[in-house]
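Accompanying notes for the structure given below.
What follows is an incomplete set of chains from the complex, kept in their original frame.
Order of writing sets the chain letters: A, B and C. Residues in each chain are counted from 1.
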Amino acid sequence: MTAPTKELRSSRTDGHEPAVRLDAVSKVYGRDLLALDRVTLTAGRGEFVCLLGASGCGKSTLLNLVAGLDHATAGEIDTKGGRIAMMFQEPALFPWLTVSANIELALRVTGKGKSTTKKERRARAAELLEIVHLGGFGAKRPHELSGGMRQRVALARALAQEADVLLMDEPFGALDAMTRDLLHDELERIWRERELTVLFVTHNVREAVRLGDRVVLLSSRPGTVIQEFPITLDRPRRTDSGEVAGLAATITDRLRQEVLRHAKPARRPVATGARGDG
Amino acid sequence: GGGGDATTTASGAGGGDTAKTELRLGFFPNITHSTALVGVKKGFFEKALGANVTLKTATFNAGPAATEAIFSDAIDATYIGPNPAINAWSKSKGQAIKIVAGSASGGVYLIVKPEINSAADLKGKKIATPQLGNTQDVALRFWLQQQGLKTDTKGGGDVSILPQENAQTLQTFATGDIDGAWVPEPFASRLIQESKGKILVDESELWPNKQFVITHLIVRQQFLKEHPDIVKKLIEGHVEANAYISSDPAGAKEAINAELQDLSGKPLKPEVLDSAFKNITFTNDPLASTLITSADHAQKVGLLDPVDLNGIYDLKILNEVLSAKGQQAVSDK
Amino acid sequence: MTTTEISQSIAGLDALELSTRERRGLASRIWSRAWPMISAIVLVLAVWEVVVLSGWRPEYVLPGPITVLGELGDRLGDGEFYNAVFTTMRRAIVGFALAVLVGLVVGAAVSRVRPLRAAFGSLITGLQTMPSIAWFPLAILLFKLSESAILFVVVLGAAPSIANGLIAGVDYTPPILLRAGHILGLRRLALYRHVILPASLPSFLSGLKQGWAFAWRSLMAGELLVIIAHQTSIGEQLDNARELSDAPGLLATMIVILVIGIVVDMCFGAADNALRRRWGLDQPVG
């Protein structure tokens, strides 16, 4: 609750020591599918960076590289920001564990979790489930949950890790607007409290503006940074506020241009243009 | 019964002597089956059977497989030891087989470690036999009983009897895990030559005339009924082979090793062959009394239910053949 | 009706249904599992009897079910039989437990350590194909004529299978779960324990089942290796029956082996069903 002041938290990287730094990072899949093309990107400690880009532009690839799950073909990645937690695009829950046990496992492995008792972890897991509005579902198994509920469990698990850097790949994609709003608030609160560095992939431009200190636009395949928008709106912001909507419209326009530039020859022949993997 | 597959085509088709018929003969690649080895190698069977009967041989590694083959109509005759013959007789209630000739006698010894000198020394020792309830096993138990040593079928008692395969006996004797074994040739010779064993008992010493059956020839009863002529020819070949063995032991040994080489890829070492061959007598006499006595012993030591062996022998043909050759007839008692 | 009422009434209905279901459970559920088995058995016995009655082979070669079941009944009335079953089961269980241990360690090591895999991976299947009798001399060299020699043969028979099951499971663990585990900070042994092992459980379970079969077959052979005082065993009985050309005895022993195999399979089956239920693999499809 001793959160730093808002001004300090929402500032750009410049003064800060970077928590995550990508330097001309490229990624080639297989022989010749260039997924990322010399991406250079920095997230300051405690910064909330949102990534936007068309489907298949390499956002998940980028997060995977930062998380150290895959190796970049070229370029350098520094993650000095501390321990990394990640929410995958799919829930990736362990089917053999109950919902609560999935979270307890994360608590157990991470940092101070090692010294906690099973009972403490269970209590903490229940708390985290409350946060994602799934109290009372701890004893269920993942397959007994709906898609959106699984996603929320994955969020709870990522939060359980108490990491310093949080990578989130479309974390709220399967949620209704209401639940999403509630979780936005929760995420913002935790981000503030824990001084997290967040890399947040989304397709919802308003969500990006609602949450981010900065919105980074990636081009279509191969993914590369085309523009960055610092968001200086005061927090707390509201998704349906006019300011957020306005900024979102600007960014959407820019995105639209980018997509259109790539998808030049209209509908059908788009394919040859969209291939871009030669 | 009739044959179904390629190897058994003509058999059981009826007693047509003119038709091309088959005789399927089984034996083991084993020195106690030398009559068969020599008979096959030297062509005695083929010659006796003539052009109208084809000889098909099948080799087995142990009695049960041969018995199964006889039962299943897969062979017509086989050389076999006394135990499987008794089993085949008793299990089929006297329907499956007949013993039609003897083949070999003797060549069974109790081989022990050098430091053992008498029956009394065997107390607390481990002695191997080839198979629970087989001739050697029964002989050992009966002998120990006579020596006043107690045994039981579970390896307990004064002397612990361990039924195990002969090949394993060679190894366990060499490594000192057992103290002795009641085994037939060529294992007895190998134990002596390879592992410095010595003979404590020569089983033939325990029998009248120093002879007891170790191999004989059995035929399927059905076959005997349908093709007495072929059985007669088979026995003629058999008698020829035994005659050759006693007249030319050197040539016989050569033939034996050649056939063993053919069948199992490995001949016996000459010294093993020599010593084993010397200890076995090849005879047409099935030594019926010893078989019956042995079965009696088995009942006494509790390894065999009472069995009526009356009629297991059919030596009429053998005696015909022998008398044609001017030799003495043999008895089935 | 309000929602709560509805859900209460449904719970009520459910409870009702449940109680009948459970009452059925005691009779009908067992029955529904049992009838196909019983009819299968009856069918097999009938065909068997018909073949025997047809006189295809004499009774002493192919005895009828009545003879064989009579023989089996005689044995069931004899204490010796239970001793034999007990001895063999004890050896099977001890040998299998050892094999699981060995298989687990070897499988874990080989599946994750690349040079070990290159060196020994294929050797595991190689060992699996080695017939038990080939190990007898070595078993005796190492363990003399003791029960350990039998267990040695059993372990050598079953462990490769169990290791292979684990390796297959590890190989087919979904990468996304491995990544999730990695991100949680699980490494090496912890990753193994918390992700790879549970994810490989289905394959491991089927490896265990195969391993049991190998263990049992090796045991049947191995029990002829050493005959230990005052301990008859099923392997010995099987061999004796064959040695004595005792067809009813052989078939009775085969039935005993089958029944034990079936019971063991049912245990594995129960474990398997529990696993599938927990993993949500038993959902309806259409």
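Structural remarks
One rule holds in what follows: contacts are C-beta pairs under 8 Å (C-beta built on N, C-alpha and C of every residue); 3 or more make two chains touch, one makes a residue touch a chain.
These numbers were taken from a predicted model, which means no experiment stands behind them.
Taken over the entire complex, each labelled chain kind is present as follows: A x2, B x1, C x2.
The rule we apply is simple: only the chains that are shown with their structure count from here on.
One inter-chain figure worth recording: chain A and chain C are separated by 47 Å, centre to centre, where each centre is the mean of the chain's CA atoms. Between chain A and chain B the centroid-to-centroid distance comes to 84 Å (mean Cα coordinates, whole Å). If you average the Cα atoms of chain B and of chain C, the two centres end up 41 Å apart. Interface residues of chain C facing chain A in the complex, by the touch rule stated above, are 176-177, 179-180, 182-186, 190, 194-195, 198-199, 201, 278-280, 283.
Within the complex, the chain B residues that touch chain C are 1, 63-64, 67-68, 71-72, 84, 87-88, 91-93, 95-96, 126, 131-134, 154-156, 160, 162-165, 168, 171-172, 175, 177-178.
Residues of chain A touching chain C in their complex: 64, 67, 69, 83-86, 88, 90, 92-97, 105-106, 109-110, 141-144, 157, 161.
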